[in-house]
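See below for the structure under consideration.
One protein chain is absent from this view; the other protein chains keep their places.
Residue numbering begins at 1 within each chain, and the chains themselves are lettered A and B in the order written.
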Amino acid sequence: MGKRSILFALPAFIIYSALLIVPILLAFMLSFTSWTGYAANPIHYVGIANFIDLWKDEKFLHSIWVTLRLVLVVTLGSNALGLIFALLLNKSGKLTNVFRSVFFVPFVFSTVAVSFIWSSIISYTGVINYLLGVVGLETWQTDFIGNANHAIWSISIIEIWKTVGFNMVIYLAALQTVPAELYEACTIDGGNARNKFRHVTLPMIVPGISISVLMSVINEMKQFDLVKVITDGGPGSGTETIAYHIISQAFGYNLLGYSSAIALVLFVAVVLVSIAHLSITRRFEVES
Amino acid sequence: MKKWLSVMACSLVAFTILAGCGSNSNKNSSASPEAVSSSPATSAASEAPKADPVKIKWAIFETDNFTDALWQSIIDSFEKEYPDIQVEKVLMTGDSRPQFLKTLLAAGSLPDIMLDPAELAKIKDVLAPVPDDLLANFEDGSVPVFNNQKVLVPASKQLRSATYYNKKMFADAGITDVPKTWDEFLAACEKLKAKGITPLITAGASDVWATSFGYWVNVVNPEVEVWNANFNADLKSGAAKWNNPVITDALQKWQDLYKNGYFDKGSLSYSYSQASAEFQKGRAAMMMDGSWVAPSLDKGNLTDFGVFQQPTKDGITSYSAAFNYMAVSNSSKNKDAAFKFLKYFLVDNKDVYLSYIKADGLLSSTKEPVTYEMGPVQTQFVDSLKGLKLVDEITKLPGDNALPTGMEDFTQKSLQSILAGAPISKELDTWDDQYKKLSAATAGN
């Protein structure tokens, strides 16, 4: 087979480098300055001052906490539900297809649409409080987004609702990789449904779990949209995620250097988490 | 590095092949059906054909009051008078107009004329100095100075806020007269609450500004002005701090109102328009809100509502008003045409000007006042200001003592936290820190 011309990779390489890699390098350089973004202002080099300020910035520290909660709750929720739904829907049939669609359609919606649909449900005068009123539980009526603690849970649940279809599809695909002979062998050995799941299904879908969990983790670490539309980080700064903090520092306060520093920290965190995740799952795959 | 990435890639192969790559006969990929007919990308560039007349761009925003049709009628009228100039609207998208303009500034593509450009005036040389013969048409004291330059045109005047109340609820609770002192106000709240009526409502959720707007303008600002009329200047010189007894005390009262259950429980989860709708539906007896509410109450013929000036610990002392500014970009190639447009729209053609101020219930800012007939609530609003002093608004003050860019947004976020129960003094300390940080940034270090 002859050598492939490197020209094939050229268009993608140019666009990708110019608009993704170069910006990252620029952000890296900006993070050592106190630039505010106006061309007329000179750019001052401030060393690692931005990176030191970070750890004194209570809002940033709080945003880490918010983001961690989101990552944890959504990754667990979306993957557990996604796997359960996939197991239940892993057969053909008309109704199965309809059910799959119901779970997947929310993933097709834009965050903006999802946010507005849900705001009608969780608003203080919304559907949930309406239902509580109908059954006479007025005292249970809750302020689902006006309180930071409730708001993070609300956002997590909405995000799970939106993303579960995606995880389900990955798990469905992974389940199809399990050869039917293995199940037969397990049945012959006298295994019941639980044995089948533990000793056949689970080990075979480790790659699927790995990808699905990693995608959830990475996406939630970058979470911005939902928070922006539903609470705008509020009440106060109660639900500001790291990505929200980055955008507001840059586009709200014009602290571009500082914002770039936070973004860089987030980038490194995502890379580290990905490496850690993949080395863990690889060990799993080897063991099973 | 490479190894783990290939692990990642390999594991996705399974997903890729099975999830969707098993099918061969797809003719409906989600994005492609229209590809042929829409000739991508090229049609974008042809949106702005070059023509002989001078073309200027005007950044506008749209609300229920300021509609696309209203702005277009202004433009049409102007173009009839000046056929050699064409005005094109640029709609400011997103939820923050200052942010929109700042993005365009960073892009080097500011429109020639802008609504709401006050944030840009803080940055040197961004806006064009306004010719004196245009400024001469406006009220005395309406033109702010930035770095010895006059770059803003005070297009109209807006009374800021007051407390709206539900007359029927007041009567039900046995309140015969609107409160004139803070104690009377508290007593009224107590009476309402005793009757099972929620006294106050405000907004929250993603409308951060709306949570504190009414209380800040109605109570905090007047109390600060009574205490120190030069607060902004002192803040700048370092003689005053945000964390001071007056602001702390004013905010403490606010927090207490919330803690004591005087505010509707859902307040922090309503969007602004939700909160005003709930108020009009009778969910609460009072709402501190902007002057723009008065004309809309009149329009809806909602006769149950009245308005009064909010008493503070110093009684009822002052009110504030803000000018709505317009400006011309300094980088515009057609400044003359742009100023011609502003002069025509704001000064020369009274009918056009009237249609603009009437749409949003604004007051004229011209030396020669332009008036129109107001409804009962708006009239009551204007009457309630008689004998009161007009004071500056700390967060809106234009000119050299203006707050640095982004500071107002910051205070509004923090105020939302405070209402939700954050410790006040600690929050105000963050204001001082942020003020320093943003001042340094705005000054270009």
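What to note about this one:
In the analysis below, a contact is a pair of C-beta atoms (placed from the backbone, for glycine too) under 8 Å apart; a residue touches a chain by one contact, two chains touch by 3 or more.
Quick note on the criterion: contacts and distances are computed from a predicted model.
Chain not shown in the complex: UniProt lists it as "Carbohydrate ABC transporter permease", one of "Carbohydrate ABC transporter permease", "Helix-turn-helix transcriptional regulator", "Imidazole glycerol phosphate synthase subunit HisF" or "Aspartyl/glutamyl-tRNA(Asn/Gln) amidotransferase subunit B". Considering A:Phe32, A:Phe144 or A:Phe251, the position touching the chain not shown turns out to be A:Phe251 (whole complex).
Taking the complete complex into account, B:Ser273 is the one of B:Ser237, B:Ser273, B:Thr303 or B:Thr371 that touches the chain left out. With the whole complex as reference, residues 1-6, 8-9, 11-13, 15-16, 18-24, 26-27, 30, 37, 39, 81, 85, 88-89, 92, 97, 99-106, 108-113, 116-121, 125, 127, 130, 161, 169, 172-173, 176-180, 218, 221-222, 224-225, 228-229, 242-243, 246-247, 250-251, 256, 259-260, 263-264, 266-267, 270-271, 274 of chain A touch the missing chain. Although one chain is not displayed, its contacts with chain B can still be listed: residues 1-2, 5-6, 8-10, 12-13, 16-24, 26, 28-32, 34-35, 38, 40-41, 43-45, 62-64, 67-69, 91, 93-95, 100, 103-104, 106-109, 271, 273-274, 276-277.
Here is the rule we use: only the chains that are shown with their structure count from here on.
Each chain gets a centre from the mean of its Cα atoms; for chain A and chain B, those two points are 33 Å apart. The touching residues of chain A, when paired with chain B in their complex, are 34, 36-42, 44, 58, 119, 122-125, 143-148, 169-170, 172-174, 176-177, 207-208, 210-211, 214, 228-238, 251-255, 274-275, 278-279, 281-282. Contact residues on chain B toward chain A in their complex (touch as defined above): 4, 7-8, 10-12, 14-15, 18-19, 95-96, 99, 102-103, 105-106, 108, 123-125, 204-208, 211, 265-271, 274, 278, 405-406, 409-410, 413-414, 416-420, 422, 430, 434, 437-438, 440-442, 444-445.
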